[in-house]
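Apart from one protein chain that is not included, each protein chain of the complex appears where it belongs.
Up next, chain A:
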Amino acid sequence: MGLEENLPNGILLASLEKVVNWARKNSLWPATFGLACCAIEMMTTGGSRYDIARFGMERFSATPRQADLMIVAGRVTQKMAPVLRQIYDQMAEPKWVLAMGVCASSGGMFNNYAVVQGVDHIVPVDMYLPGCPPRPEMLLDAILKLHAKIQDEPMGPRRAALRAASGERTEIIPSSVKYAKK
């Protein structure tokens, strides 16, 4: 992803990977890509009732260069697709994509010639969030699941290859179970 890829093997420790991933997941700045009704729920999630600031994400960035996470909220039309791809390309690495709602994830009920049948035809998607539109809790749940994935992300191509060979995957646990009060 950056400098760490050029470091020789054996110098970076697994604990450094954990620290870097912890820092990345705790200040994940989203790029606003609100396209339809899902964006209303996304704005609600940023409001005081659901308070996305609790997860260090209150700074919805209007500039792609300062964003780490693109929340694609709403149906993507064929005309919007190149714009979306350009915004994604302008974001600095490391970057993640969250497909919010059924339309962004698969086209949803708009199975027609105007709508892209899933935003993963254009950009790599890290988390799919169903719902029409998903309620703010569902968005928070998807974000927390994405945080768990970021925490387990390997640093550098060698560690990534090792992880791919071991077949290890981050377990997707419902957030209300994972963070339940003991």
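Keep in mind that, in the parts below, contacts are C-beta pairs under 8 Å (C-beta built on N, C-alpha and C of every residue); 3 or more make two chains touch, one makes a residue touch a chain; residues count from 1.
The criterion applied here is as follows: contacts and distances are computed from a predicted model.
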Which protein name, taken from UniProt, belongs to the chain you can't see among "Biotin transporter", "Uptake hydrogenase small subunit", "Integral membrane protein" or "NADH-quinone oxidoreductase subunit I"? "NADH-quinone oxidoreductase subunit I"
Check each of A:Met42, A:Ala67, A:Leu84 or A:Ala142 against the chain that is not shown and name the one that touches it. A:Ala142
Contacts of chain A with the missing chain: which residues? 48-51, 54, 102, 105-109, 111, 118, 120, 126-132, 134-138, 140-142, 144-145, 149, 170, 172, 174-176, 178-181
